[in-house]
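Only one protein chain is missing; all other protein chains are in place.
Coming up: chain A.
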Amino acid sequence: MTDTPQKTSSGGLNKAHVAQFMARQGILVAFILFIIVFTMANPRFLAVDNILGVIRSSTIIGVMALGVTFVVISGNLDLSVGSMMSFSTIVVLDLHDKLGPLLAIPAMFGMTMCLGAFIGFLVGYLRLNSLIVTLGMLSAIHGLTLTYSGGKNMDIADKEGTWFDVFGQGVVFGLPVPILIFGLLALVLGLLLARTPFGRQVYAVGGNGTAATFSGIRRARVVFLCYLMSSFCVAFAGMLQASRSMGSQNTVGQGLELEVLAAVILGGASLMGGSGAIYKTVIGVLILGFIQNGLLLVGLEFYVQFVVTWVIIILAVWLDVAAKRGKLWSPIA
């Protein structure tokens, strides 16, 4: 069985493995260097309470990034999560005072997931371009939120008399509840994506949709479910946000779709679809969170982070592409 081509190809594979490994490690190495530099600039950077603080403040972006990971691997985009999160935050705050938290939460999940189902229908079954659909929904849902709230901000009237703050502010066994929720969701969704038939079908649809159809996979349904998953995560994020602040502006999620996408890309998911993983997205979320925190700690204004974030993402994407072709530049333009 062992003939020459096999020998050569396994040799080639080893090299390719090393190159791929380096590319992935490249981001990690840069991240570690970054941590060292910032720790020297401000020792507080690595203090436990700062680390927990960073993770905690990353959870809302993180929870949404988990859902968007499904969408991106299936070969689509979701730019509507930011404005959808504003919607779910406002809705749950409003219903909290009308129905009580026990009913408000499932009602908000239902309403948010209706939006996800609608997007899933448009992109999955009608095969409309996901960039256009979700960009449109970004604006449409924003309008919906303003209509719902009558343009006003929402507040929970009796902040002391409710247990609703537990999701955003509670602490269990010394760990903040939002971190626990994020970790638990990441675990469950990670297993769903990596270990179940549905997860495999998501990769197949994103990797080659036609071949997936030819393999008897219901492509439209898989895409539909990915958007439903995304909206489910957004509903969680909205609940965390509302519970943390117990009141909110109706634009609270504005611009977050880009940070979410940034975290997913930093984790190494390809926008072409077919690759990525939940654990990678979690790493992407943490890298993003620590970088933004580090910039604040060394005394830079918070708006610097918008620039730095995108410089880092472009670097990450470049490294990824460079590793795939084995060169930093393309020899042929």
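As a working rule, a residue touches a chain if its C-beta (ideal position, glycine included) is under 8 Å from a C-beta of that chain, and two chains touch if they have at least 3 such contacts; residues count from 1.
Convention: contacts and distances are computed from a predicted model.
> Given the options "Ribose import ATP-binding protein RbsA", "Chemotaxis protein CheA", "Transglutaminase-like superfamily protein" or "Succinate dehydrogenase/fumarate reductase iron-sulfur subunit", which would UniProt use as the protein name of the unshown chain?
"Ribose import ATP-binding protein RbsA"
> Which listed residue (A:I55, A:V177 or A:A204) would be found touching the missing chain in the intact complex?
Of these options, the touching residue for the absent chain is A:A204.
> Going by the contact rule already stated, which one of A:V54, A:M154, A:I217 or A:I265 would touch the omitted chain in the full complex?
Within the whole complex, the residue contacting the unshown chain is A:I217.
> Considering the whole complex rather than only what is displayed, give the residues of chain A touching the chain that is not shown.
Residues 1, 3-6, 8-16, 191, 195-197, 200-201, 203-204, 207-208, 210-218, 274-275, 326, 331-332 of chain A touch the chain absent from view.
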